[in-house]
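One protein chain omitted, others in place.
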Amino acid sequence: MDLNTKYTPQSWPQHAENSTLEGKNKFVGFWLFLGGETTLFASLFATYLALKNKGPEGMEFTTQELYQLPLVFIMTMLLLTSSLTSVYAMYHMKNYNFKAMQAWLMITVLLGAAFLGFEIYEFNHYVHEGFNYSQSAFSSSFFTLVGTHGLHVLIGLGWFILLMLRNSKRGLNLYNAPKYYIASLYWHFIDVVWVFIFTVVYLMGVAG
Amino acid sequence: MAHDVQNQMRTKTEFEYTRRRSADEMRGQVTTFAIMIFLTLIAFTAVYADFSPNLVVPIILLLAVIQVIMQLYYFMHMSHKGHENAKFFLFSGAFVAFLTVLTFVTIIWW
Amino acid sequence: MSSIAQKKGFGATLWDYLTTVDHKKIAILYLVTGGFFFIVGGIEAMLIRIQLAKPDNDFVSAGLYNEIITMHGTTMIFLAAMPLIFAFMNAVVPLQIGARDVAFPFLNSLGFWMFFFGGIFLNLSWFLGGAPDAGWTSYASLSLASPGHGIDFYALGLQISGGGTLIAGINFLVTIINMRAPGMTYMRMPLFTWSTFVASALILFAFPPLTVGLFLMIFDRMFDANFFDHTMGGNTVIWEHLFWIFGHPEVYILILPMFGVFSEIFATFSRKRLFGYSAMVFATVLIGFLGFMVWAHHMFTTGLGATANAIFAVATMAIAVPTGVKIFNWLLTMWGGSIKFTTAMLYAVAFIPMFVIGGVTGVMQASAPLDYQLHDSYFIVAHFHYVIVGGTVLGLLAGLHFYWPLMFNTMLDETLGKITFWLFLIGFNLTFFIQHFLGLLGMPRRVFTYGADQGWDLFNLISSFGAIFMAVAVTILLINIVKTIAQNKAVGRDPWGDGRTLEWAIPQPVPFYNFKQTPLVRGLDTFWIEKQEGNKEGMTYAEPVGDIHMPHNSFIPFVMAFGLFVGAFGALYNGEQAWAVPVLILGLLITFLSMGTRSLKDDLGYHIHKEDLMDKKGGKH
Partner (left out) sequence: MIKGIKKWRLFSLVTALMVFLSGCGEEHLSTLTPAGQVGRDQLNLMVLSTGIMVLVIIVVLVVYLLTIIKFRRSKVGEDVIPKQVEGNHTLELIWTIIPIILLLILAVPTVIATYNLADVSGMDKKDAKGNATAVTVNVKANLYWWEFEYPDLGIITAQELVVPTKEKVYFNLKAADVKHSFWIPAAGGKLDTNVENINKFYLEFDKPSAGLEDGVFYGKCAELCGPSHALMDFKVKSLDRDDFDKWVANMQASKEAETPETDLAQQGQELFTNKTCIGCHAVSGAGTTGARGPSLATFGDRNRVAGFMEKTDENVKAWINDPEAHKPGNTMPQPEDINSGKKFTDQELTALTEYLMGLSVEE
């Protein structure tokens, strides 16, 4: 593949994400990786469910008292919206509109960062209340599950930023298009996991 | 490696057609998004409304599953062709995931 | 780049291997490292058998014995058997499907180096205050109570090498999905490729639970989490589940690729097409699938309750059916064939009764109430060595003889090979058959000694005596290897004369770009078909000679894995040494910076030009 090939929207392949063999490999490989991630998160969810509300004798924290749904709702909205904005970015990638793609990704990153900010705030708040990592089996499993998701968000953000920076001069080509595409897949997957987190951890925690 | 694709110039009509198609798709995705927000709202209100957990939990789980399927099929394009492997492996993973969660909520009871 | 014929200095060769992304060289790296760890694990096994040769022995102390069995099991499974399997996968699969390389050459190298450094890290525990001592299963209550850093070495070392394994698994999956030559449909893939595919899928789904389990263990031991501490609400059974959700598929990861190797060998040396090919494929997939639904058969005595035990018992038994299908298909492959007993074939032929014995004892254990008696007794030890040594190790030895000419263009000595075979087979049966009875007579496993009054002396002595045969056999194998390398007699293409699949059609020594022209696959056993039709070249081509795109060598994988290795020391000594946290950060920094370098630089590889390919020398760089 030649990096110097210049494309017009019209000559840009319709499926730029997997129009080269490397792209195809990345594409398939990444989906498989997501399949593996599913079992990774399943193990964490399962552990959380088994340890939910379990702690040393006389533990004071329960899901009902701890969780604050308004905050979770805001975080959910942020992440869901960021999923949409990354779809916009990919839409523009398909149309070979590099600037618009970068812009939408920028918005995605900002939304993701806001999400992360809230999460850090939330964790911080819990720790201040005494619900820290070593407080109980429940706290360990909560922070590990939600924290692993948070870490994924962080990695996703880093990935997007790195891609945007390194390609800002180079523009869109068949070498980096698959990378953008799988980064956005990753972002959607993070959203998928979050849907389960807000349902299984927060909503089911509060509902009982 | 790299059986490089020959870059074909698409014909004008083809180009216009795909453009229109993706614009359509984009509109569909915005609708999807709206539905997802809506589902989320229902889930949160269901919990706020304080119905019995036996009722609420299945409902919100169902909503979550619907929402995830929408993510997978509309945002991640799993319905498009070329995703056979993706589907197979993701659902296999989901199957293992299901078994794992199932055992952890049933046979670790103490 | 590289070329086998070219003589190079030691430094240059070393650098070449440190930076290589060529699947054939990575195969050699896996082979050498895995072989090394096999010897290490074997020496540990010998220490076990020496200690148990007589009652009340004090050859090793109680604590040391536990370290030895733990490291024996861990080393053999994670650092010997799996890497050796990867060696053959790397050496053979791309050639077998007509690919120029694996899908992600860079990641392939990264996977190897992560395994390498993880293994080294784990084994350094011997010198840094003691090895892990809670068994390879590292059950949580004991491993949390274990003093010192042994368990930390276990958790971190396996985490690193496990990451490498996951990468390798994904790599093979994508390679097989995307890189097959034209005409190589799924149902024309040789069985070794198929079993690689299924085993890799098992890796993909089984390793993440292990990753999680190990992380929980690391957090509990090093960062004050409480997953397994029951006084804090934790639960040790979670570890057992996570470990076995990984652990059971793991044993099929060990055996399925070897089933593949045996399938190739049976067909080749019977000069006959594999009997019931589609049933074989289906059985392989089914075993992989069922493999995820039976893990609790390792936990029958944990107290999961009658219903869980009954379900898992029946599910476990079901696996006997597809495995039986395979056994009978192999027998029928040989039936009516023309069987040539090369060393490789001897191993394959011996495998059948050995594995059946091991398999049927597995089914006995699957009967939960019976397993209440058998669990954690020497019966289990006998079972799993029959399937692992009688299946996986025989498969590895068979594969070694069978694929040696493909990898090195020389042939292992057949006479020495046969001596090794017989000694190993006799020793193996002497060692492990008798252990069934030891188990029935009440001997628990993982005991460092036993009293003279319990009636186990003679059987243990016989078992230890048998192990000597295996050690001698392995030593002769090493001599054979050294001799073959020293003689360095080239054998050329299709050395067995009866090769059936694409890898035997490629010229020897295999050019570093594999296929000059992508082959066209015209059926199952494509090389056989071409030969039968009198095609001298052995291949039909799918494309004219053209430029070949190749990836650049890279030192980055080595550095990335090394960073993790360094960082692991930081995590290990966290809270104990002042330098721990800086070292942890330093290690991660090394890894992430090298990763960043990789992604910031455009590395598009290079092309071997058509003209260079056309001249005889085949495009040396």
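Of note:
Letters A, B and C mark the chains as written, and numbering starts fresh at 1 in each.
Keep this in mind: contacts are C-beta pairs under 8 Å (C-beta built on N, C-alpha and C of every residue); 3 or more make two chains touch, one makes a residue touch a chain.
Not measured: the values here are computed from a predicted model.
In the complete complex, the hidden chain is touched by one of C:93, C:110, C:134 or C:502, namely C:134.
When the omitted chain is restored, the residue from C:9, C:336 or C:534 that touches it is C:336. The residue touching the chain not shown here, chosen from C:101, C:250 or C:371, is C:371.
Considering the whole complex, the residue from C:18, C:43, C:318 or C:416 that touches the absent chain is C:318. Hidden from this view is one chain, which touches subunit C at 61-63, 66, 133-135, 139, 141-142, 145-146, 230, 234-237, 270-273, 275-279, 301-303, 305-306, 309-310, 313-314, 317-318, 320-321, 324-325, 327-329, 331-332, 334-341, 349, 352-353, 356-357, 360-361, 363-364, 366-377, 437, 440-442, 444, 446-451, 453-455, 459.
The rule we apply is simple: only the chains that are shown with their structure count from here on.
The chain pair with the larger count of C-beta pairs in contact, out of A-C and A-B, is A-B.
Note: centroid distance subunit B to subunit C, computed from Cα atoms, is 36 Å. Put simply, the C-alpha centre of subunit A and that of subunit B have 14 angstrom between them.
Subunit A has residues 1, 21, 28, 32, 35-37, 39, 42-43, 46-47, 50 in contact with two or more other chains. Residues of subunit C in contact with at least two other chains: 173, 177, 204-205, 209, 235, 238, 241, 245. Looking at the complex, you find that subunit A touches subunit C at residues 1, 3, 21, 24-25, 28-29, 32-33, 35-37, 39-40, 42-44, 46-47, 50-51, 54-56, 59, 133-134, 136-141, 144, 162, 166, 175.
Those residues of subunit A that touch subunit B in the complex are listed here as 1, 5, 7, 9-11, 13-15, 18-22, 28, 31-32, 34-39, 41-43, 45-47, 49-50, 69, 73, 76-77, 80-81, 83-84, 87-88, 91, 94-95, 185, 188-189, 191-192, 195-196, 198-200, 203-204, 206-208. Within the complex formed with subunit B, the subunit C residues making contact are 100-101, 173, 177, 201, 204-205, 209, 235, 237-238, 241, 245, 292-293, 296, 304-305, 308, 548-551, 605.
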